[in-house]
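Complex shown without one protein chain; remaining protein chains in place.
So, chain A:
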Amino acid sequence: MKLLTLLSLFVTYLVTDCINIENTAGQFFSSGHTNNWAVLVCTSRFWFNYRHVANSLSVYRSVKRLGIPDSHIVLMLADDMACNHRNPKPATVFSHKNMELNVYGDDVEVDYRGYEVTVENFLRVLTGRLPPSTPRSKRLLSDDRSNILIYLTGHGGNGFLKFQDSEEISNVELADAFEQMWQKRRYNELLFIIDTCQGASMYERFYSPNIMALASSQVGEDSLSHQPDLGIGVHLMDRYTFYLLEFLEDIHPASKANMNDLFKVCPKSQCVSTPGHRTDLFQRDPGSVLITDFFGSVRKVEITTEVVNLTDPIEQVDESPANGEAREAMYSYVDQLPVSEIIHQRSEM
């Protein structure tokens, strides 16, 4: 009898243990992604659009701080504010008044800048249809296990976003690009954030699955600037991104804040405009989606205490030239300005 009870206890223990393991394993793989990417775009040129560059750089700073490496961030800045001749403090871009927070940092890597920021390049980056010699740092090399954060800022209107004051992308084009990404299995889940006037019009036409979208303002509303600075002479940030940055500054890789917290960022009392969001295409409950699923690159790690023996160290390959290939020809430095040689050179006039 005693034996039986003992056995049953043991069995229940085993069962609960199994359930626990399943739970932890479920948590371990809950988000369904293995890598994170970010595409951060500022589409505005000219010094008075300083705030748009600061917007993109503040998101860049946050995602980098939360663990997405530079190789997984495609940063597009349409103009150079940091080394602009009007900038009183070169190599800085501030997000807060009185030069409190330099979002430019000391190790920024801008992938597309100046005239390279065009609608065509942006769509090519998203859809991966780039010329073959494009370097890796300028590509979005995501797969169907990638969570992608796409952040856009600039001047927009109802249904479009201006690029460089000379061209624009429409919400239909953007929606089609996302559909193409989905069909090409270029993302697992996609978080789209836009900070422009009438931003909500940009996500109206989305129809691809697994996209969550946020915008700083509704159709018919302007998105407003914040933090005017007398020293720099322009507004430093837009209101929505400013409060987004303040929110993200409190996030750390292990924090459990979820998307519902993100939706509450910048209520109308702070933003003046009404931020909007769209979750009907997204398949998970936003309350279960962590902020770090998109803004960070949190790798789930299990620590083992077992000792692992690494076998052979890397073999050093000797690069010395083979003795048999003794060189007969002697090298020499070339005369930098061989006048007589040049004069007698056949002129191809």
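Miscellaneous remarks
Criterion: contacts are C-beta pairs under 8 Å (C-beta built on N, C-alpha and C of every residue); 3 or more make two chains touch, one makes a residue touch a chain; residues count from 1.
Please note the rule applied: contacts and distances are computed from a predicted model.
Not shown: a single chain whose UniProt protein name, out of "Tetraspanin", "GPI transamidase component PIG-T", "Sorting nexin" or "TAF1A polymerase", is "GPI transamidase component PIG-T". For the options A:Glu116, A:Glu173 or A:Glu204, the residue in contact with the chain missing from this view is A:Glu116.
Of the candidate positions A:Leu7, A:Ile21, A:Ala91 or A:Val172, contact with the unshown chain belongs to A:Ala91. Although one chain is hidden here, its contacts on chain A can still be listed: residues 45-46, 80, 82-83, 85, 89-92, 104-111, 113-116, 131, 133-138, 164-166, 312-313, 315-323, 327, 329-339, 342-343, 345, 347-349.
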